[in-house]
Every structure is written in C-alpha cells, then in structure tokens.
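Working notes for the structure below.
With one protein chain withheld, the remaining protein chains of the complex are depicted in position.
In this document, chain identifiers A and B correspond to the written order of the chains, with residue numbering beginning at 1 in each.
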Amino acid sequence: MSETLRAVIQLLAALLLAPVLLGIVNRVKAVFAGRRGSPLLQAWYDVAKLLGKSAVYSRTTGWVFKAGPVVGLSAMILCVALLPWTGAPTLLAFDGDLVLLVGLLALARFVTIAAALDTGSAFEGMGASREAWFSSLGEPALLVGLASLARIRGSLSIAGVFAGSVDLAAPGGARFVSGPAAFGGAGAVFGGASSAFSGAVMILAAVALFIVFLAENARIPVDDPATHLELTMIHEVMVLDHGGVDLAYIQYGASLKLWVLGGLVVSLLAPRTGSWYLDVAVSLAGLAVVAAATGVVESIMARLRLVRVPQLLVAALAMSALGLCLALVGGPGGQLALTAGGTP
Amino acid sequence: MILLPVLLPAAAAVIAFFIQAHGARRFLLAATAAAHSLLVAWMWVDPARFLALGDWMAMDGLGRLFLGITSALFLAVSLYAVGFLRRESGSTAADSEEGFLFSNTPEALFTACLLGFLSTMTLVTVSTHFGLMWVAIEATTLVSAPLIHYHRHHRSLEATWKYILLCSVGIAVALLGTYFIAAAVPRGSGGVSSLTFGRLVQRASELDARWLKAGFLLLVVGYGTKMGLAPLHAWLPDAHSEAPALVSALLSGALLNCAFLAILRIVAVLGSAGLGEFSRQTLLVFGLASMAVAAGLIIGQGDYKRMLAYSSVEHMGILAVGIGLGGTGDWGALFHAVNHSLTKAALFLLAGNLLAVYGSKRISDVGGALRRVPVTGVLWIAGFFAILGAPPFGAFSSELAILRAAVSSGSWVVVVLYSLFLAAVFAGMIAVLVRMAQGGRAPGSPARGQAVRAGAGHAAGGAPGFGPAESHGLAVAVLAPAREPVLGLISPIVLLAGTLALGLFVPGFLASSLEQAIRLLGV
Partner (left out) sequence: MTVWIEGFLVVFMITSLWLLGSARLLSCIAAVSVQGVLLAALPLLIGIDAPPWRLFLQAGVSLGLKGIAFPLLLLRAVRSVDARREMEPLVGYSLSLIVGVALLAGSLAAGTRLSLPAQGMPALLVPSAMFTTLTGLFVIVGRRSAIVQALGYLAMENGIAAFGLALAEQEPLLVEMGTLLDAFMAVFVMGITIFHINREFDHIETDRLSSLKDAPE
C-alpha cells in the first residue's frame, strides 16, 4: 500500500473514530456507575443532531464569537492530519511539526477563550480566566516533556519523537527505539540520539503527558465535563452560549483533541511491529485503553479543588523537568556515560 | 578499660531512671560524678593502664585535657545539682516573666539525662575515629535536649525545639563533611582504620586536597553550629537562657568544648596535609565573626543569662581566633578553654542563685546583690572579672597569649579587631556588673514577678522578704539579705578559685598536658 494511501486512511480513520473514543470514556463511566450507558456512537448522533439546528447569536457578540468554533475545529483537524498515530508518515510531516502541533493546540485554546470573552458575560469570562491560568501551567509541562523526548530521540518531528517505545521488527531482535525514525522525511536535528536514561525519561514524559491530557481535555481531576455548576466549570462554561452548528463544531473538535493527545501518549508507548496493519491494530487498541483509563480515573477520583489544580500541573511540570534534566545530562553531549566512574 | 569512664555514667543513668527515692538518686548522681573524676584523675596519672580500644578509642593529649575539664566541671555541677533538685523538684512554680504556673520534668528523667550527658561527652573525648566521634556528638545533642526542657513551659519548649533542629541539622552537615574526608582517602586503603585520627595524620600527604578542604568547611560549619560560632549560634542564647542554670553551665563549659575538640581534630589532619594555612584562616574568620556578633549583642543586653550566653559565643570566637593564629595562639586557645569552662560554669551557677533569689532574669530587676546575697555578689563580681580577662585570673594569660600570637603574626587587622571586640564586651559587661552588684532598685519600680513557691516544704532556696515590702516595691525591704544555700556556693567558689590559681601559676601536670595537646595539633 503506498505511503499516500496510508496517510489518507490514517487521517480519515482518525476523523471518523475520534468521537468513538468519547463514547468509550462515557461507557466506562456508566459501567462504573452501574448503568448501561449511552451507545458508543452517541457523540456522532449528538453532532448530527446539532448540525440540523440553527445557532442563536446574542447581540453582544461579534465575529470573534462566530469564528471561534470554526477556527478551533480547523486547528484540530490540522493536528489530526499531523499525527502519525499508526506509525505511517502523514501527508504534512516535516521537521519541526512537533512545535506546530503544540502551536495549533494553543491556537484552538486561544480562539475558545476569545470567543468566550466576546460574549461579554462574566460567566464565560470566569471560565476563560481559569482556562488561561491552568493552560499557562499545563503548556510548559507539555513543552518540557516534549523537549526531553526530542532530546533523547534526536529529532524535532512528531514521527521521530513519537516513534513508539520498542521496535519489535528491528534487525537483531527487539530494541528500544532511539534516534530518528527511518520513516520518510524526519531528519535528525541533534547529532545522534539516545541517552543513558531513555527509559526513565520516556516514563516521566508519559506521566506528564497523561496529566496534561487530562487537563487539556477537561477531564477529572482537573475539570468535570458533566458539571454545570458555576463554581466548578472551566471548559464547559466557555462554550455555554454556543448552539447549533457552532456547538457541533466544538463538540467534534473536543473529541478530536481527545484523539490527538491520546494518540501522542499511545504513539510514545506502543511497540512498533514491522507490519503496518498490526501497528494500526495496536494503536487502536492503545487508544481504547487510554480512553478506558480516562474513564476509570474519572470514576474513581473526585475533581480537585481549584487551588490544587495548579499544584497538580506544577507536579507534571516537575516530572517533565526531571526528564529533561536526565535527558540533558545523559544524552549525547551530556556529562554521563553509563559505565563505571563518571569522570567527565 | 578505657570504656569505663564512658560506661560508668551510662549505667548510672539507667539505674537513676528507675530509682524512686529522690535522696538515693541524688546521691547516685554525686557519687557517679566523684567516681568519674577519680577515674579521670587516674587516667592523668597512669595513662598506660587505659589501653586503647582498637582503632576506636584511645586517650591522647587533647582528649585528656578536655576530658579533665568535663569531669571536673561535672563534679562541681553535680554538687550544685543536689541542692537545686532539692529546691525545685516536684514543685509547681510561677514563671518569673509571665506569671503562669509550670511544672518541672520528673527528676528521674533529668538525672538520667545528666548522667547520659556525661557519658556521651566522655565518649567524644576518648574516640579516635571520626565516625564514632560524630555519633557521640549527635548523642550529646539528643541527650541534652530534655535537660533544656526542664522547666516545662512554652519558652523552654521553643528553645528546646530550636536547639534540637539547629544542632541536628548542623551535625548532619558534619556527617557529610566526615564522608567527604573519607572520600579524600585514596582508594583501596580503607577499612576501619581509614578514618582514625592517627592514620589520617600519618597519611596526610596522600589525601586528596579538594575533598579535604570541602570536608573541612562542612565540618567547621557543622560542628561550629554545636560550638556556637557565629553565624551558626542562633540556638545558643535561647537554650542557655531557658535551661536551668546548671544545665547552662554544662552546655557552656563542657559541650561547646567537645565541639571545639572535634574541630581541633580536623585542624590537625589538615595541618599535617599541608593545608594548615587554609584551615587556620577559616577559623580566624569564624572566630572574629563570633566575637563581633557577641560584642554587638552584649551591649545593651537586658537578660543576664542571655548575656552570659553571648559571652560564651565570644569566648568560642576567641578560641577559634587562637587556633587560627597558631604558634602561641594554640597554647592560648587551649589554656583559655580551661579557664573559660571553669569561669563560665561558675558564673552560670551563680546566675542560678541570683534567679532563685530575685526571681527574674532581667538585669534591671537585679540590684544590690552585694547587700542582698553577699557571698554570691562577691563571687559574681569575681566571676565577671575572670571572664573579662582581668588579671590575676587565668583568662588574662590566655587572652594575652592569643594577642601576642596576633601581633607576631603581623596581621594588624586581627590585632585591632580582637582588641576592639574584647574592649567592647568589657565595657558592656562592666556596666551591667556595677548595676547588678551595687545599685538598689529605684523606688517606684515594682518587683515584677517575684517567684512564688507554691509547693510545700522547701528547705533551701531564698525566700525573699515578702509581705508589705512587695506591695510598696521599695528598695529597702527587698535588700534584706536572703538565705544563700551552701551547696549552691561551694561549686562556684571552687571553680573560681581554680581559675584564679591558674592565673597565678600553671601546675606541672596541666602544663605538660597542654604541651602534649599542642604537639598533636601539628603545624
């Protein structure tokens, strides 16, 4: 199967299956609560329903309010297009697209906040300020984690960094993935790669990424997606005034975000077999596991008090920073070798 | 055999904890102190009998000197303690400053900790291994904490907590320093004997200079906290002012010396490693800093026990300066250690007497001591002169020796600073002395918080003239002579007599011991 076809299939599958992830999360939560839960495709049904309705625009809003959902959705679709979640290179891959990914996430966040502020309501403004505060802590955690991974993999492209944890098809038996991936286009930025602490760095980055995943997607313990109480909403309150097609875009975009960030975690940890079909199956399974894990976390934990959320995010930052320090110290050009001594 | 002076007080401590009868326990305290002193005297006379315990413990010149000071001091303090405990034990008293009622630690625990204190301090002086010495010094901190907390109220608790935390942290830093010294030893030649003083001094040339220097700095900071060198002295004034007088005497007179001993050991190692210049310079800086801080805080000090505490800081600074200068300074420092211990202990014991009589630690509340408590008053004046380095007391010769060393070293800055700080402290303390010894209380200033003894049946202790005098607060009735317990006076008299004698002539055994000790200090 040609590369282009693989990339297209990768993109279309992601666009189609993203809302199913949301369905899995809700189903797991329902099972925990002893209910049967909504069908797995419920999110698609909701989007379809909303597409048939018309939006109502308040007189205090302007073009920003209308542009928000559209720009957000476009950004998310671009992110999905950038993510090689099956291991096959995407159509848009280039060196440094990792930074673009983070930038697109930030853009989506920004337009949501801007649209919320545009309503002129104190309610949305409160949500916007909380969102801005928490993301100002979450984004460094994400960036530092990605930096540490980039350091040990020696590449700034998503394909190079998120190339899986173990290469099962490598010549000479299963090996830890290190260095730039052999997939097309992803060149090495740092001379060579790998480090003495690759394993530790990956685990730390994975933990930090998971916490950021929970924070960015408005999951417990950061935010409760099911609540509509003023004191406790963060994401929900920002989209309160949207309706109809706009709301459909927002909800679909949220499920895409879930896919993108979950896909990052899975691509980091999943093993890579030689066959692409097997990789697809493994990645899908991995995403389902991540979604289920999210559901479990949401069911067993309570939401953190708002003053404690920054502490959680700073903890994630500390984890990533530890990973980065280890990557810098142990990686190429670092002081350490994993042999006896340690004399520079 | 050398374990005997360590184990004897330890065993006595355990026994004392379980004895119920107060009288028997106090007797045990005094008896153990006497036995310990006899053992130490025997050690001085016949050292060959006390064989070294492998690489761990041995008696050398430095250790003998400090052990002698410790033992003599403890004997004096234990005599005082008997009287003190008879007076204070079991009673509920009203605090002098704030007036609330408080009780005291059970006497059994107190006595046991006192004896344990003696045991651990002895261990410090006899150990020849840096690791064991560390263990012993940390043990002294832990054993003396309950001693500071004898009067159970919030201020002593605060002082105790600061003491525990600061000293433990300092000593943890010293542990790190010990490990650094161990790292300085070249590989493959380790074993138990690698951290003994003897071996380290012997192989000093093989040791890695960087690790030695780093370790030295950490050890000075760590043990300096225990010794009371500025700026690590923060626990000292609080602990000394809140602890009972006899505990302060032991802390100032014996414990600070033990920490000083630890520092001397490492100085010896660095000296023979050719880093003597570095180590002495460091000590000089710390010493001058301590003297400066003490001088600054003594002037205008309102609490006489705190003042004595700062005086201890100053004298520890003088010791550090002496060692830092070397030459005659070494002799001066060691001799000064002896004199300072004797004098400071005497002063603290006298302060205890004054506190019992006047019921206040504030200098402004104590006046006319010469008339009220004549013997104590005279001794108080003598003690002040002794500690300020006035002839014919011993401290004069030792401080002069250090001054001579400073002059001969050619560093005029040191000479000027040293003299300046000594003068400042002299001025500050003399003013206080005059007020305390001579003046009566100004009419109209009420007798604040006279200690009210709520318990029944205390034989000794001053029962000031109460009654109509209290309500008037006039000087006249308050100056009626109070009863001065004999046991509270014997020890200070003996101690001060000792330091006076040392000022007039240095007995042969002490001189030879000093010589031995100085030789051990190396270059």
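Throughout what follows, a contact is a pair of C-beta atoms (placed from the backbone, for glycine too) under 8 Å apart; a residue touches a chain by one contact, two chains touch by 3 or more.
Predicted model, so just to flag it, every value in this text is computed and none were measured.
> Can you say which of B:His149, B:Lys226 or B:His315 touches the chain missing from this structure?
The one listed residue touching the chain not shown is B:His149.
> Specify the residue from the set B:Ile19, B:Ala94, B:Ala108 or B:Leu176 that touches the hidden chain.
B:Leu176
> Out of B:Arg26, B:Arg306 or B:Arg372, point to the residue that touches the absent chain in the complete complex.
Answering carefully, the residue with contact to the hidden chain is B:Arg306.
> In the complete complex, the non-displayed chain touches which residues of chain A?
So the residues of chain A touching the missing chain come out as 196-197, 199-200, 204, 308, 310-311, 314-315, 317-319, 321-322, 325-326, 328-330, 334-338, 340-344.
> State which residues belonging to chain B touch the missing partner chain.
56, 129, 131-132, 134-135, 138-139, 141-142, 145-146, 149, 152-155, 157-162, 164-165, 168-169, 172, 175-176, 179-180, 182-183, 185-187, 190-192, 194, 208, 211, 237-238, 241-242, 297, 300-303, 306, 362-364
The definition used in the following text is that only the chains that are shown with their structure count from here on.
> Determine the centre-to-centre distance between chain A and chain B, using the mean Cα coordinates as centres, and give it in whole Å.
Distance between chain centres, rounded to whole Å: 65 Å.
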